[in-house]
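Then we have chain A:
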Amino acid sequence: GGGSQNSQPTQETSQEETNSYKITLIVKNLVNPMWLAVKEGAEAAAKEYGVELTVLAPLKADNNEEQIRQVEDAITKQADAIVLIPADSQGIIPAVEKANQAGIPVINVNTKVGGGVTETFVAVENYDAASKVAEAVAEKLGQKGKVIILEGKAGAQSAIDLKQGAVDTFAKYEGIEIVASQTANWNRAEAMQVTQNLLQAHPDVNAIFASNDEMAMGAVEAVDQAGLTGKIIIAGLDANQDALEAIKEGKMTLTCDKRGFEQGYVGVEAAVKVLNNEPVDDRIVIDTTIVDESNVDEFLK
Partner candidate 1 sequence: MSDQIILQLKGISKQFPGVKALDNVSLDVRKGEVHVLLGENGAGKSTLMKILSGVYKKDSGKIFLDGKEVEINSVNDAENLGIGIIHQEFNLLPHRDIAQNIFLGKEPTKRGPLGVKVLDKATMYSKCNELLKTVGIDLDSRILVKDLGIAQKQMVEIAKALSLANLKILIMDEPTATLTKGEIDKLFSIIRKYKSMGISIIYISHRMEEIQVIGDRVTVLRDGKYIGTVPVKETPPSELIRMMVGREITNLYKRDYNEPGPEALKVCNLSSRGKFKDVNFSVRRGEIVGFYGLVGAGRTEVAKAIFGEDKYDAGEILINGKKVKHHMPSQAVQNKMGLLPEDRRDEGLITKMLLKQNVVQASLRKVFPKGILNNKVESQIATKYITKLNIATPDENVVVASLSGGNQQKVVLAKWLLTDSEVLIFDEPTRGIDVGAKAEIYELMNDLAKSGKAIMMISSDLPEVIGLSDRIYVMYQGKIVAEFSHENASQERIVNFAIGRGDTL
Partner candidate 2 sequence: MKHNAIRFLLKYARFMILIILLIALSLLSPAFLTFTNIANVLGQASLLIIVSYGMTLAIVTKGIDLSIGSVLALSSCIAASIIKSQSIILGIIIGLLIGLLCGSINGIMITKIGLTPFIATYGMDWIARGLAYVYMGGTQIYGFDKAFRFFGSGQIMGIPVLVFEVIFITVVLCFLTYKTTYGRNIYATGSNIKATRLAGVNTDRMVISVFALNGLLAAIAGLLYISRLNAAEALIGTDFTLNSIAATLIGGTPFGGGEGGVARTVMGAIIMTLLINGMNLLEISSYWQTATVGFVILLSLFIENTSKNFLV
């Protein structure tokens, strides 16, 4: 049996219940704590509503083509609904269209699909989240200073959205200058290396905006080893546990809780509603929260 089935009723019992829906949740990957939170939320909802949930993710993290295959496989397996967090907004469209043709409702979560018909969008837009973080950074900077951006994997949809959100927001402040923007591939080790390197070229930098907490933690290590802890604002996204602890210790400044658990929960809940012919809104907004030292205790597990 697979791990995903451990946390829910066993297959035989759920198949006996004739009215139990089969829902497939497809996320970007299962190696980032963010999507694990989504999975947990979805599983909680599944338990509550008594649906049979299958959670899939590409083996190659964030691979669009594999997601398409998984949608196709879900159609073949005659899933009742698909809850989808696409790795690539555009690339996923053919799969969504196929689900549409097969009459399987698609619930879109987190990253908006670029086409096809979706029942609802459980929105936590990366662009907005990044803007929010950038704004918080700007505020802490007193609206002026030098900023470094650590980008996600080149070419990845979320990397583009996150960077754009930050860039657009910082552009609104005259006193803020982006002195460097480099990729660290979502990766802690690379972020550490890139930050070390950039700190050489820009010893006077005031803030580091990392597109996820993994990279922010890499930056934290680099800054720590350079003896600059506390002197540079470090911001990330996702509210991973270690980032929260770093905020508590004062090594990191802020992050953004994208509320993965709620995303998963609401996604599955919306799917059940659609299947029960209950009305759902076109757009269900999940609020993101900036977490800094003032409110970090509420989030620490």
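If you want to know what made the cut, all candidates are chains of the complex that A comes from, given by their letters.
What we mean here is this: contacts are C-beta pairs under 8 Å (C-beta built on N, C-alpha and C of every residue); 3 or more make two chains touch, one makes a residue touch a chain; residues count from 1.
It should be emphasised that the depicted structure is a prediction, and the values quoted were computed from it without experimental measurement.
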| item | value |
| --- | --- |
| Identity of the candidate that touches chain A (this complex; choices 1 or 2) | 2 |
| Chain A to candidate 2 touching residues, read off their complex | 3, 30-33, 35-36, 39, 61, 151, 154, 180, 182-183, 185, 187-190, 192-194, 196-198, 200-201, 203, 217-218, 221, 225-226, 240-242, 245 |
